[in-house]
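Heads up, the thing below is written out as structure tokens.
With one protein chain held back, the other chains of the complex are shown just where they sit.
Chain IDs A and B follow the sequence of writing; residue 1 opens each chain.
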Amino acid sequence: MKTQPILIVDDEKNIRLTMSQSLEPMGIPVQTAVNGEEALQKLREEPFGLVFLDLKMPGMDGMDVLREIKNNWPKTRVIIITAHGTIGSAVEAMKIGSVDFIQKPFSPGEIRELATQVLGRETLDEESVVDYPSLIELCNRHISDRRFAAARETAQKAIAADPAQPEAYNLLGALFEIKGDEPASQKFYRAALDIDPSFKPAQANLDRATSWNKIGRIDFGLAPRDADGDNPSPKGDDHEE
Amino acid sequence: MKVLMAGRGKTLYFLCRNFTAKGYTVVIINRDREECVHLARQLSALVVCGDASDATILKEAGAMDADVVLAITPNDQDNLVICQLASIQFNVPRVLALANDPDNAEIFEKLGVSAFSTTHIVGSLIEQRASLEQIINLMPVGEGRVNVTEIILDADSPVSGKLLKDIILPKNALVAVVIRSNQPIVPRGDNDLLAGDRVVLITLPENHGAVLKAFTGERK
Partner (left out) sequence: MRNSLYIVIVGCGRLGSHLANQLSRVGHAIVVIDSNEETFNDLSPDFSGFRIVGDATQMAVLKQAKLKRADVFFATTHGDNVNLMVAQVARKLFNVPHVLARVFDPRREQIYDQLGVETICPTAVAAEMFLMAVASHRAAAGEVKS
């Protein structure tokens, strides 16, 4: 498979520069855009495999840009750039088909690892994947393809493969929340917390899901782990302590 | 016993008064000239004016033959450096740093300096407020890694009237001594517990709350 170029969309020059320089050693061509309009223009000109997208930019709303990208180029993968551990509209992002986040500041190695991880998902063989980390990756791929039923099935397989990891339960909780099945989603958020009471993403999801004034936030556990400076491997159990 | 204390304010003042009353020799190091004068007037302690994280000041304060150095300034970085200097350069056998930021208590321990956080202490006291009135004594030993707690059981205690072997205790906890009518007993599984018993518990900070709850029950 020919590697398609990567597009970086951010209004901040330093982010575009840092990202381009970080991705350079991967040998994949990189292009940049300063806003949503320019990004969509570039996407119309040639296909991109991966887009790094800042949601907070002047001009066109970041979520609208994301929606446009996923509607017109469903195979293009999108990594959302955030300033904080969680983003305000992550449930929307997931529905649209974006599941990956990177939190500022980022190291060059981190950007390359995440790009490699997201692009590497494409080569997973749906039929033969059996181990927990690969199942999580496959589940994320299904979400970015908006195949939510398949994603739920894969998350359940991941739980069966390793019932002692909180991420899969949390992911399944988020998927049920998207489906509109709130009791099931809360059940799985709680299950994630039973395994690891310090697993922050599930706690955040449960707090939100059980609070009265609901604001659409789903925490996938990617960004907050980075916030702790932990390794973003799917089995990220390397807590400081 | 000779105690060196670096810090300021009321905590320092009352601690010093407490120590001198016990007959300890206390030396205070304080940066503020005015406060130094005030402390020297009020307390029967030697007061050295200067920066305690400066080795020459520590030396002047007699760090060479100090038994304990206590760093309780409002700046965590100063407390760390004071303790490290005292233990490395002056071989002070016991140093203790206040961690104003509770997160730093653990960090200091990892960097080899014993530390305590008043936030932690007050916080855990409040958490245990239900059982506070029943706690007679609480003594951290082993640099705070183990707690020895003496409590008095009342009629509402969930363990009153139970045999020791029937009480489900969290891991790494022990009933060390039961004192009944002034008679200490080192209990075995077939000893029972009664209201009015004074029980000495060995706990770890992580299971302390749970163990206390098992003996005093949930109270509002």
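As a working rule, a residue touches a chain if its C-beta (ideal position, glycine included) is under 8 Å from a C-beta of that chain, and two chains touch if they have at least 3 such contacts.
Computed from a predicted structure; not experimentally measured.
Chemist: Of B:A55, B:V146 or B:L204, which residue touches the hidden chain?
Modeler: Of these options, the touching residue for the absent chain is B:A55.
Chemist: For the full complex, which residue in A:Q41, A:N71 or A:S107 touches the chain that was left out?
Modeler: Once the missing chain is taken into account, the touching residue is A:S107.
Chemist: Taking the entire complex into account, which one of B:D32, B:D65, B:D101 or B:E143 touches the absent chain?
Modeler: B:D101
Chemist: Can you list where chain A touches the absent chain?
Modeler: These residues touch the chain not displayed: 13-14, 17-18, 21-22, 24-25, 104-110, 226-231, 240.
Chemist: I need the residue numbers on chain B that touch the omitted chain, in ascending order.
Modeler: 53-56, 75-78, 80-81, 84-85, 88-89, 101, 103-104, 107, 110-111
Everything below uses one rule, namely that only the chains that are shown with their structure count from here on.
Chemist: Could you give the separation in Å between the centres of chain A and chain B, each centre being the mean of its C-alpha atoms?
Modeler: Roughly 46 Å, centre to centre.
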